[in-house]
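Apart from one protein chain that is not included, each protein chain of the complex appears where it belongs.
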Amino acid sequence: MTQDVSSDTFESRKEEWEKRRARYADKLRPGKTLSGLPVKTLYTKEDVAGSDLDEMPGVYPFTRGLYPDGYALTPWMQQMVFGYGTIEETRQKMEMMVAEGMEGYFGHKVFNTVYDIPCMYGIDADHPEAAGNLGQCGVHMSTGDDYDELIRGWDLDSTNFSMITGDNCLPALALLAAAVERRGEPLAKMHGNSMNWYPRIAVQDVPSWEPKWGYALMIDLIKWAKENAPDWNPVNIFMYGISEAGATPVQELAYGLAWGKSIIDAGLAAGMAPDDFIGRLSFQIGCTVNLFEEVAKFRAHRRMWAKICKDAGVVKPSNMHARVHVHTSGYVLTQQQLMNNTGRITVQTLAAVLGGVASIHTCSYDEAVGVPTEESHRTALRTQQVLMWESGLREVADPLGGSYFVERLTDDVEAAAWEIYDEIEANGGYLRGIETGEIKRAIDNSSYELKKMINSGELPVVGVNRYVSDEKENYEPFRVDESIEEKAKARLDAYRARRDDAAVKAALDNVRVACEALKSGDGSLMPALVDAARAGATNGEMMVPMREAFGWFVSE
Amino acid sequence: MSKEHIKVLLAKKKIDVHGRGTKLIARELRDAGMEVVYFRFGVVEEIAEAALQEDVDVVGVSIMTSGQIQIARELIPALKARGLHEVLVIMGGIIPEVDYEPLQTLGVHRCFPPGLPGGAVAEYIKRNVGTVSLA
Partner (left out) sequence: MTSTAVHTTELVVGGSVRHASRLITEIENGSPAAREVLARLLPHCGSAQRVGITGPPGAGKSSLTASLIKEIRAQGRTVGVIAVDPSSPFSQGALLGDRDRMLEAASGDADVFIRSLAARGAAGGLAVAVNDVVDVMDAMGKDVVIVETVGVGQGELEIAKIAHTVVLVLVPGYGDALQAMKAGVTEIADVVAVNKGDLPEAAGAVEDLRSQDYVRRDPTADRTWVVPVLKVSALRREGIRELAGLVDDHYRFTGDSAWRSEIERNRRHAQFLSSVTERLRAELAAIPPDAFDDGRFSDPHLAADEFVTDIVRARAHLRAGGLATN
């Protein structure tokens, strides 16, 4: 039987619908997304009259995904963040994760290793400020020995090393390159990712380089990678950090894209051609429990980035790909009724998959307490694997495409984000935003508004302002034994004892000279750092001349 | 005990990378009528020195990337060495509940989990400021 779907029928059905809800309609509280975008109780074809519903996945502007068949050819990459203790402990964890089935595209290995805070900050194990933080929230890797052990035995062609660094981004890559050389393999075999996320200081309270030099260092790494390790991803745009600092999903999107645009601007100003570097930029994005807004955010993100790239002069379509790694948002997890977080993480992961992202890290339910245990970390990985193999989510590209609500929300999120993005661009761009502190102020305000909504109960959080319990959790989180400090120091001492101190000193002097050359615009730093790594300089030692040269800056 | 002007130093350790929680608490305490010195990048000695120069009633330390035991172990003696024996010391953030007791043994008066509904920290301070000593 065929049905008439003419507009008359739609109109009359709509009338009927209105009649049926008239009794209670004005009692409904208007809904909104986490970013405050209005949400109606029903969406129809009228809401997508202005939407482009003819898009195809794998085709510009990629709203429906980067690949024509979504995850059907190969599923998303499971990139669990890990790292603790010295490289010895982390190495065991790497092997275990491989055994647990953590895989990237086409079965490649992916190691998303997070450094400890002293490494990120740029101090070695024997520095007094490192006490209490060594190997605690990441792995402490600072010597050539550490990097040799990191890559030992892994096939470089099919292994990705994603290095979650801080200010030590360049020294870390130099240490990795020297280790690859020591194995007798060409640098071109290096696969993985430098974070290179200096611009995070616009939103995070970390002291780092002065803005001008921060960008010069980013570009230096990009150029070095382009010439020496062309498959290396030299930049990660850390939208996750923006989100964790308190941005709404829409702000995260807008500021993240402005961040990306600031790198495009800096690269072009440094004389690179658009298709030479823009395609290697990638993103790391947060994902809250607000399912549909997150799906809309990921869809809008791909579309907006493709447009920005095209405007910047990129010609090759694959260079317009917004390659996205999702880190499920940590700030939504609660210390109260800890196990509830497993439910949150499942919804967050679902949103990322429905949003069509390339790679996912699932937080562990106990991250609100501390570093995950082995069991909670495995369960987080298994959450992805359940969605991957049991839910049927992989079979269809962009399964929510064409949904009146999701298409409309994608457009709404995009429009709201462009508004913020355009304002930032008009005020001198993201780089200026670091200096003025305006991005941080806007995000701080959002964070406070959100907190007030939780305080008042307007934003329900189960276990916090609903279904509250007085029971103590007394959860015992993973502990990194304090003896790790001695172990890290011993490894450092042993490494230093074996090297030629005069050669290290000479190499570090060269680093100092190269820093000045970079500042004056007629030299690069990375080659000098690689030389220093070859000579045996440590992470912390390479950071000393860099700190002297590039200053100390905090965005207000 | 009530005090007309309660002054609080809110600090986090220099190499900790977060800030959201500290800033939220800073605003909540301000809105509860307190004067909040907000201090993001202290090593323990600097935190203690700031507490001294500002003559605060309360020192709050926010933790995300661990190190709470180490900080308490150094901070309490550093405050006492400066003659700040009556200052109320609180900690908050990503601290396992099972650490609360050892931290109290070290001299921290109270620990708070992250994401508490507003007012809890302010109420605690108002009730306890001026009534404690660093044993």
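Before moving on, here are some points about what is shown:
A and B are the chain letters, set down in written order, and residue numbers restart from 1 in every chain.
Convention: contacts are C-beta pairs under 8 Å (C-beta built on N, C-alpha and C of every residue); 3 or more make two chains touch, one makes a residue touch a chain.
Just so we're clear, the structure is a prediction, and the values are computed from it rather than from any experiment.
Residue B:42 is the one among B:21, B:42 or B:60 that touches the chain not shown. The chain not shown here touches chain B at positions 4-5, 7, 26-27, 29-43, 45-46, 49-50, 52-55, 82-83. Residue positions on chain A in contact with the hidden chain: 210-212, 435-436, 552-554, 556, in rising order.
Going forward, only the chains that are shown with their structure count from here on.
Centre-to-centre spacing of chain A and chain B amounts to 31 Å, using the average Cα coordinate of each chain.
Residues 12, 14-20, 22-24, 27-28, 40-41, 43, 65-67, 69-71, 94-98, 113-119 of chain B are the ones touching chain A in the complex.
Here chain A touches chain B in the complex through residues 117-118, 120-121, 123, 129, 131-133, 136-137, 166, 204-207, 244-246, 331, 334-336, 368-371, 444, 447-448, 451-452, 454-455, 461, 464-465, 472-477, 554, going by the rule given at the top.
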